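On to chain A.
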Amino acid sequence: MTATSETLLAVDGVSLSFGGVKAITDVSFDIRKGEIRAIIGPNGAGKTSMLNVVNGFYHPQHGRITYKGKTRPRMRPYQAASQGIARTFQNVALFKGMTTLDNIMVGRTLKMHRGLFWQMLRYGPAMREEIEHRRVVEDIIDFLQIESIRKTPVGKLPYGLQKRVELGRALAMEPELLLLDEPMAGMNIEEKEDMCRYILDLNKHFGTTIALIEHDMGVVMDLSDRVVVLEYGHKIADGTPEVVKADPKVIEAYLGVGH
Partner candidate 1 sequence: MSLKNWLYALSATAVLTLPAVHDAQAEDSIYVPLFTYRTGPFAGSGTPIANGMHDYLTLLNERDGGIGGVKLIVEECETGYDTKKGLECYESVKPKKPVIVNPWSTGITLPLIPKAAVDKIPVLSMAYGLSASAKGDTFPWIFNPPATYWDGFTQILQYIATQEGGGIEKLKGKKIGYIYLDASFGREPLPLIEQLSKELGFEAKLYPVAAADMQNQSSQWLSVRRDKPDYMILYGWGALNATAVKEAVKTNYPMEKFISIWWPSEDDAKGAGDGAKGFKTLNWHAVGADFPLLADIQKHVVDAGKSQVSGKDKVGQVLYNRGIYNSMLIAEAIRRAQEITGNKVVTGEDVRRGLEGLNIDDARLKEIGLEGFTGAVKLSCTDHNGHFSTFVQSWNGTTYEKVSDYIAPLSDKVGPLLDADAKAYAEKNAPWPARSEACDAS
Partner candidate 2 sequence: MFYRETGQFKQSYAADQAVFPILQDRLGLAAILLVAFVVVPLFGNEFLLASVMVPFLILSLGAIGLNILVGYTGLLSLGSAAFMGVGAYAAYKLSTIFPGVNILVWILCSGFFAAGIGVLFGLPSLRIKGFYLAVATLAAQFFLQWCFVRISWLYNDNPSGAIEVPARTLFGLAITGPSATPVTRYLVVLVIVVVMTLLASNIVHGRIGRTWMAVRDMDIAAQLMGIRLLPAKLLAFAVSSFYCGVSGALMVFLWLGAAEPSAFDIKLSFLLLFMVIIGGLGSMIGSFFGAALIHILPIVIRGLPEALGLPIAAATVEHLTYLIVGALIIFFLIVEPHGLARLWQIAKQKLRVWPFPY
């Protein structure tokens, strides 16, 4: 599936500061339904903070965020999740004491409804529900080719696999908007290629809108439909990879020309 012109999420004049430190200053951009949108910028540019604002973990002092046509005043992270925003993290944030399977099953939490009573009995409706979701999770496990580590506690997995499990957990939420924070950091070439393929497959086959932060320019330029560039919390460029690549401000920011 390719990008449409319909706006899924619009960030409008958002500013965020911690105490006196300004993390984001008056940034606006939009994410269209079905596109892969990259957010790039040097270290400390406010990229992760931006994602945190989008899924309600930080609350900006100024600005508006419109998601699916609705402007939300103050949103809690779990509300973002229930509206279909999922994400992965820069430093893998898996549930380390749990197995791969359980981690991904946690992603199904919002879709499971049986209460304490049936859970206690683990029989009838609760069991049926459990199995039904297990099927979905097994599909994700198949898709990500992590069958062999199904029952391994994730704390013991190598970094690359952990990133993959984390992606699986986000996918289990069947998100409309998937936020990926440096999905390929610390990976070798092959792992990166795998990850790229998963991302593209997701976007093409399931139509998931993806916003990603990535440092590997090659990956960004190949994957993304549009790119927004942040520097010191300001937006300095926004557009297709070609446009952004040619922007002198971006070149300056990355190469430090003139400083």
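Criterion: a contact is a pair of C-beta atoms (placed from the backbone, for glycine too) under 8 Å apart; a residue touches a chain by one contact, two chains touch by 3 or more; residues count from 1.
Regarding selection, all candidates are chains of the complex that A comes from, given by their letters.
Quantities reported herein were computed from a predicted structural model and do not represent experimental measurements.
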item: Among 1 or 2, touch partner of chain A in the complex; value: 2
item: Sites on chain A touched by candidate 2 in the complex; value: 55, 57, 76-78, 80-82, 86-87, 89, 93-98, 102, 105-110, 112, 114, 116, 119-122, 126-127, 129-131, 134-135, 138, 169, 173
